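A single protein chain has been omitted from the complex, and every remaining protein chain is retained in its original position.
On to subunit A.
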Amino acid sequence: MPLSSQASALALDVRNLRFRWTPEQPLLCFPDIQLAAGEHLFIHGPSGTGKSTFLSLLAGMLSPDSGTIQMLGNDIHQARAGARDRFRADHVGVIFQQFNLVPYLTAEANVTLPCRLSARRRAATVTSPTDEAHRLLAALTIPADHWHRKVTRLSIGQQQRVAAARALIGSPELILADEPTSALDSDNRDRFLDLLLTLAEERNSSVLFVSHDRTLAPHFHHQIALQGTSS
């Protein structure tokens, strides 16, 4: 089945998701999620609750044992691996805890990377990917003289904001964020979260934010918790 975006559908619709790494390991059960386009979800996930596994399933990089994941009305696990990679490039932005960037590219080149992988996201940028990247970097308060520097010369906070710009470029429908603030101090953390959510709202992108830090939850429209193994 080819994957395509359908405007009317939910950004994300997860039902009865189950996964087991090996038969000896316990079955991981994940909560059902229905997330409307443009809404933000906080997922409380302390370590050991299968946070990384959940994100891998959502990103289409792992296949569930049972249950369905519908993204923009498409059951992503019905598609072949190659189509899932393309779908991710077209519709999903990602931010990790750290090491978000390709070390040998400049900040600007890191931000425009999704537009080079996806024609759809390139088309969604205003005037050009470079212009859009400059706007995002400026909005995320990265000084202009840092844009053409190697990302390894940026501070951790700046690197995370460059990663946010990369996730936002081309207005993907969904942004998966995996503890992006855990390496930041509290001032930086709040500023990062504000900027990310504001910019995502402007672009009508839904943010799915996983963290162990419950104090961040009030920034989001919805919140749920991962249970890890159950029943």
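A few points about this structure:
We adopt the following convention: a contact is a pair of C-beta atoms (placed from the backbone, for glycine too) under 8 Å apart; a residue touches a chain by one contact, two chains touch by 3 or more; residues count from 1.
One rule holds in what follows: contacts and distances are computed from a predicted model.
The protein name that UniProt records for the chain not on display, among "Outer membrane-stress sensor serine endopeptidase DegS", "Putative ABC transport system permease protein", "NADH-quinone oxidoreductase subunit L" or "Cytochrome c oxidase subunit 1", is "Putative ABC transport system permease protein".
Which of A:Leu62, A:Ala124 or A:Ala139 touches the hidden chain is settled by the complete complex: it is A:Leu62.
Of the candidate positions A:Cys29, A:Leu72 or A:Val92, contact with the hidden chain is made by A:Val92. The omitted chain makes contact with just one of the residues A:Leu101, A:Ala165, A:Leu195 or A:Leu226: A:Leu101.
Residue-level contact of subunit A with the missing chain is found at 52-53, 55-56, 58-59, 61-62, 81-82, 85-90, 92-94, 96-97, 99-105, 109, 113-114, 116-119, 150, 166, 176, 178.
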